[in-house]
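All protein chains but one are shown in place.
Chain nomenclature is as follows: A and B, assigned in order of appearance, with residue numbering initiated at 1 for each chain independently.
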Amino acid sequence: MFNGSSKENQGQMLGEIGITSVEELFKDIPSSLKTAKFNLPNALDEQSLTKHIKELASKNKPLLNFAGAGIYEHFIPAVVNAISSRGEFLTAYTPYQAQASQGTLQAIYEYQSSICALMDMEVSNASHYDGATALAEAVYSACQIKGLSNVLISAGLNPQYKQVLKTYFKGTREIKFTEVSLNNGTLDLEDLKTKLQTPRAAFVLATPNFFGCLEEASKISQIVHNANALLISVVNPISLGILETPGFYDSDFAVAEGQCLGNAMSFGGPGLGIFTCKKQYVRYMPGRLCGITKDDKGNRCFVLTLQAREQHIRRERAASNICSNQALCALNALIYLSLLGPKGVKEVASLNLEKAHNLAKEISKIDGFSIKYQKPFFNEFVINCPIPAKQVISKLAKKGILAGYDLGQVDKDLKNCLLICVTETKTEADIEKFVSCLRGI
Amino acid sequence: MEKLIIEKSNGARAVVFNGAKTPETFLDKKYLRKNSPKLPELSELDIVRHFTNLSRLNFCLDTHFYPLGSCTMKYNPKSYDVLCSLENFTSIHPLTPADYTQGTLEIIYNFEKLLKEITGLNAWTLQPAAGAHGEFTGALIARAYHAKDKNRTEIIVPDTAHGTNPATAAMCGFKVVNIKSNARGRVDLEELKKVLGPKTAMVMLTLPNTAGLFEYDILEISKLVHAAGALLYMDGANLNALIGLVKPADMGVDIMHINLHKTFAAPHGGGGPGAGGVGVREELKDLLPLGRVSFDGKKYSLEIKNKKSIGQVKSFWGNVAIIIRAYAYLRQFDGKTLGEIAKNAVLNANYIRVKLKDYFPAFFDEVCMHECVFTTPKDMPSLKALYVAKRLLDLGFHAPTIYFPLIVPQALMVEPTETESKQTLDAFTRAMKQIFEEAKKDISILEHAPHKTEIGVIDEVLAAREPNLKW
Partner (left out) sequence: MYNQEKCKFSKTHEWAFVEGDTAVCGISDHAQHEISDIVFVELPKVGAKVEAGKSCAVIESVKSAADFYAPLSGEVIQVNENLNGNPALINQAPHGDGWIFKIKISNAKEEENLLSFDAYKATL
């Protein structure tokens, strides 16, 4: 399949090389290795393959989605995929040859700029694998800056992010994590202050936190900086259409999962790791950066820059081994933000806020259900259910609804608690259907 | 040259969401944003035009021969673009109960089965988001495997390794031990023996190596590595040379990663998203990241509990959209035709090697695998690899990988892949010959290349000294 040359042309090529069989090119491989048999199913032509994959797709049953917990369903305008599926973007490699990649490079520069604008931060890299891995890299950067290896994290950090931090640093670069507890859904600031009495490289703040609640970020930032630690903020980019920005509350690093900006949920991958920091820390930032420069005719152009920080030059002394970005996902995010503009991002965030509050209000009226935390929230919140959340999820799934995230998975005491997300994609009818199904439990 | 999108901003609107109440209705002001983000305000048409025009400034596989060594820029079949975008795949939230995601889970499960058959390695994770992320996962597995032997603190990498290999080892807290290649660009067994020992956790090899050569001593190497109690890691970035012919497990490989965006025809997307599966031998299976798919004969499900596992290396279970493409690709081959990929890739590389021998000699003058590392002629010291690369852009070809591997001076690493035709390769070799002749006549045309691209020679020093990273 997909061979470029005809059999006849291949024969001519063998002749030019001066051999009669292609096997002669594999003589360095020990013969004992060449007897391998490959037991694969029959090959499918494009028509049968299409049928096969469509059949598999039909085995998925998308549900009316009220789950978030890290991956969010948002409306994706048609322009996003129409542009990013163009071969010129899709089938290009990393823009190492700047003259052959000005399109990708300018897009990266515009992505960096748009992300900085949205987050109010000074520098953004060209993106990372996902939010969790971006956080891991930010934590490492902070430890390098401070020369310390213990870090405080909010107990309200997404449990998957906690898991990834553990995987990245346990037994490797030995960074110790200590949790700051929550009190009724938001950070216990006294606990934060106490734990900051020991020198820490950084505090990892999540706002909205995993339970949907908004933290008092400015106050927290002051506490953290007074203790001479760095502030790493984990935020929801869509929320920044209306919520106070990590730059405003003086975050040193701010990271996020950018899937919500024009990328499909796709069962959780690919994601988009947004990674930003203050300008003074740019040298500690891993990953690619694109900058503006000039060519020999004085024209403005774009090029990957500050590359001497990266693995292909620093090898074992590089901060990270990352050598890609999620370029196409970053492009989606850029197109999405361009289409919405400053007004659109505010509108979409406002709709999330409003619809989530409407649903919360409706649920609190149902017997046996209540809102768990009386705290400000954006588009996610926790409800108490009369039965375990796990059962609510399986019952509603049968009615075509994904009810949310079962918090019993992270804490047995929360087994009756369900984390619900509502985005702009949910209509009044969807919300009504959800409420009536909950009522029927 | 295209203006920045923000410079075109004229106050028009594109996508509008109607009907929202003001946020103050629900939230105290102290939580609300005070400023407005500096994002473009343009009509939908102007946005479409902006990005379409940007796209036209790119070379890409769909428009140009793209012989980047080590990157396997093979054709990305269009049918997979359509198939991986089916709404039933894209609209699935990762927390959806398994009963409702059987299609996706079946693909992941069956793709793993195919990988087992192709590599001989028994268990796979598809969670890593890229090749380097796969390496990282592999090194964590090695660390977990040696958990009881605290002395195994070193990872050996040859000097031909990708820069990611030593960076990965360091990220996992290992000490990197570099070894020199022999005169034929292969691992020098004597050098290896000198450093291999009770401190060695793992040896990381790229097979075939980055000089495009097969490690003919591989069986001896794996014997030595295992006798020392260490693991053998295969960087599978170059699997395109071996697929369907040799099973890595038969070479003694314990852990390997593959790049789904290389050998398995997923597009590179201008730098991602990729996907990097990691395969291991049976005894390392339990150490793989959480979230593998199992099948009980009726139902597919995700395994998210396993105390021995190294944990999760990213959120959720992998770059599913890429996995679907790679699965589709493999289903288009059977046991016999699979080997044609490698055979034709190797044939194409050797054809270029032979056609160029009077102009740009292969640094190692022998049969190569799927890629060939050329150098500039010894008697033309003023001809730099960089000039060749930039001049190729003028002549309508993407440049090869240059200055890598580091052991080859003025390296030009050419990987044509099997999907290129003889006619394309002939055109490329003609262009290389032209460059050779230009260099002989007047080097200045090369020094100032490219001439025909939108922009000329780039001031990278200015970019680095005075970083301008956002508007």
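In the analysis below, contacts are C-beta pairs under 8 Å (C-beta built on N, C-alpha and C of every residue); 3 or more make two chains touch, one makes a residue touch a chain.
In this text the structure is predicted, and so the values were computed from the model without any measurement.
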Of A:50, A:81 or A:307, which sits in contact with the chain we cannot see? A:307
Given B:48, B:219, B:302 or B:464, the one touching the chain that is not displayed: B:464
Touching the hidden chain in the full complex, which residues of subunit B are there? Just list them. 403, 460-461, 463-465
Note that subunit A touches the absent chain at residues 283, 306-309, 313-314, 317
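Here is the rule we use: only the chains that are shown with their structure count from here on.
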Once you find the CA centre of subunit A and the CA centre of subunit B, what distance in Å lies between them? 20
